[in-house]
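The chains shown are only part of the set, and none of them has been moved.
For reference, chains read A and B in written order, and residue numbers begin at 1 within each chain.
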Amino acid sequence: MGQFIADHPDRLLPADPGVRDIARSLYKKVEGLPIISPHGHVDAAVIEQNSPFPDPAALLVTPDHYVTRLIHAGGVPMDQLGLGSQPAGSRQVWRHFCEAWPAFEGTASGFWIRQEFAHVFGLQEEPTADNADRLYDALQAKLSEPGFRPRELFKEFNIEVLATTDDPLDSLDSHAALQADPAFAGRVLPTFRPDQYLNMAHPAWQDNVERLISAAGEGATGYAGYIKALEARRRHFVERGAVSADHGVFTPYTVKLDDGEAERLFELGRSGQAGPRERDAFEAHMLYQMARMSVEDGLVMTIHPGSFRNHHTPTFEAFGADTGHDIPVAVNYTEAIRPLLQDFGTAKDFHLVLFTLDETVFSRELAPLAGFYPAVYLGAPWWFLDAPDAMLRFRSAVTETAGFSRSSGFIDDTRAFCSIPARHDTSRRIEASFLARLVAEHRISEERAQELIMDIVDASPRRVFKL
Amino acid sequence: MGQFIADHPDRLLPADPGVRDIARSLYKKVEGLPIISPHGHVDAAVIEQNSPFPDPAALLVTPDHYVTRLIHAGGVPMDQLGLGSQPAGSRQVWRHFCEAWPAFEGTASGFWIRQEFAHVFGLQEEPTADNADRLYDALQAKLSEPGFRPRELFKEFNIEVLATTDDPLDSLDSHAALQADPAFAGRVLPTFRPDQYLNMAHPAWQDNVERLISAAGEGATGYAGYIKALEARRRHFVERGAVSADHGVFTPYTVKLDDGEAERLFELGRSGQAGPRERDAFEAHMLYQMARMSVEDGLVMTIHPGSFRNHHTPTFEAFGADTGHDIPVAVNYTEAIRPLLQDFGTAKDFHLVLFTLDETVFSRELAPLAGFYPAVYLGAPWWFLDAPDAMLRFRSAVTETAGFSRSSGFIDDTRAFCSIPARHDTSRRIEASFLARLVAEHRISEERAQELIMDIVDASPRRVFKL
């Protein structure tokens, strides 16, 4: 069989021997640097409570929609993957995963999971239908060891900063507890994520707005109370260490409405009478308002547009959101984001990180925007694009226009805690590969490439996310 | 001059010596496998009647719009290429082709034709203005040999399955004759292609609909008879061995209308009163209906959207359709195909193969869709994208999200019978090249790559097209 490929020291590095040598030496510079994760979806309570992970399926399969989706495409129903009201048991879920493993060949998830097997759990085997039960038992045994609890892994993974994603009304008590705990040395930061308070089309919007105003409106009512409450909750996040506010929108359309019009739309939405045009206008106005607040309170603004959420209604109704059928659409940034940039594109210390699932905007819109506006940073390849070839396409598409200084540094965006080291390691290897090619083509010097990779991996995320 | 490049054993394989060695060994695994061609445009009567091909121009130039278009771009009028009411003679057409040959350097058609020269006709020469007449005579001599008749080439090419593309009212007699002929061992299958019966904008739609209802409506009339007749003709195709129904649409927009509304639009169209909005809605409804019928009768559904047909009206009027000026446009799948997928995306045994001429949907829409919906398969790179670099871009764009298990296998889609081996060989070499890079980068093991290439070339088309 030969070596388990997750153990190969040159994995993901370029095949050409000369370029590989350069890449290897660049990678060595950053291999051991601490992990900075300024955006992701790990739950702070998991770290705070430090409870053992329950079982292999609950750790690696059920909550990770990258994984469940591809098994589902192969014909396994969602309930067999641990979702829904009558989910299959963990061992059964795990068997489905092991049988489906060949479908992950060549995928980003396949690389990460193989890395986790080898480097977190010390397993040198590919999952198969035959070894499923044995692997389950081996992993279960590991998970009950004290070294595999979240806080121990946090340290073992060499994570310096981990940002979570939180509801505006979240108490952030877990964050406070971690910050107050002298036994925990890491930084776990909240992120303000107000989508469901800004987008009238969300079923919970009306209820969210009432709760928001009543909790944080400081006595003000209506639109004024709503704005005041958002500002107050952002302050609360800042006090708990937040560095950014994150916005998931269908389009990055922004607009500046006057207060009267904004209030009119707000009241239409509150009474359930806003049509699609009013809802879109209000959301665009609130994205603009979020930028204004970021300019004022210093939270870095990140925008993730272009995902058609919950594409398959029957799956959404039976199994909820984030179950693998958020499907990208084409994005227009240049015209949509312009009203925001007109007013804030050169605002002092404003940082706006733009992400995309639509690769076509990398060279066409994002690199040109980030290459002019001091506020704009190129978000790292995200979601379906957070994979080796896509990362190389990203660098190729943006570097010639925007260089290296305008990008955000790697973002893992993950719910899968144990995949964090594999994801960051993948990014470091790919950055080394891209730079190595430029060195081999005499486009940058090797000395400069060594400085650049340090900047990309370590200094960029600190600078862009104000860490 | 050195070796004729069409004879080089490493043609199309990667330049890096290490990667090439791996690619060569992967290619060897599949080089000799039989050809499975589940979608194309060869006429079944050509195989059935087994008449000699008339002459080199009629075989290689005039009917192949990939070829005529580029000669036309170089300034040669279409009638000089054998088209229209007063076409030039074959020898003259051939001379134009030979003079234009340098323009094919680097094109997909150039590779295929060079392969055909070397491997079908045993010619080791590049066409030139000087050798045009000599090549014509040499090819003409070959074409009159018994070994160069369609059935002999079918066997020589090692074709196991060849699907044709047929009008819903076609008798399929040639298919029946071939199936009944003990002297013919191949499978030649019809494909149901109803575009001109579904799209009211087609000039023949009204006439087609009347003929359809009268031929197969089983006594029913109006919209009910129309639906009944389509179902009946699909059954006829299934009985004649069809495995798929193919749909060429401008957009993949789908909608489910209730019967009353569908009937209303149908009657508007029938009386010539439907406007563009009604026509589009009806076509979208019928695409949805075709999916419903595929769920019921088991025909694999293939969709080819995004081609602006007959872009240059004067050429269309003088020389007809399929004369090289169908030009792609941007495609939106995520929202357009959603109504169909809501209802049939997880339907048992429903196979929906999605093609595109717009590369941007590979990573943005098709890989995410195929990576969730059990019904959805990624169509192989099609038409302008059925070429080495484009195939590599396809694999790079889709694999990290959807792996290898969700793609259709190679589709040659050709009218040019003698190009079939060259096209499939190109695909096999490129699949080997892509996999070899992943092996060299330690992203998959060489053992697994050997299994994958067998699956891609042989098992995938059988599985996806239910062969």
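By our rule, contacts are C-beta pairs under 8 Å (C-beta built on N, C-alpha and C of every residue); 3 or more make two chains touch, one makes a residue touch a chain.
Everything numeric here is computed off the predicted structure, so don't read it as measured data.
Chemist: Which copy number describes the whole complex, given 2 displayed chains of the same sequence?
Modeler: Oligomeric count for the entire complex in this file: 3 copies.
Note that only the chains that are shown with their structure count from here on.
Chemist: Starting from the mean Cα coordinates of chain A and chain B, work out the distance between those two points in Å.
Modeler: 39
Chemist: Show which residues of chain B lie in contact with chain A when the two form their complex.
Modeler: Chain B residues touching chain A: 16, 18-19, 330, 332, 334-335, 338, 341-342, 345-346, 360, 363-365, 367-374, 376, 396-397, 399-406, 437-438, 440-448, 452.
Chemist: Provide the residue numbers of chain A that touch chain B in the complex, in ascending order.
Modeler: Chain A reaches chain B through residues 1-2, 5, 8, 10-17, 69-70, 72-75, 102-108, 110-111, 308, 311-315, 324-330, 357-360, 384-385, 387-390, 393.
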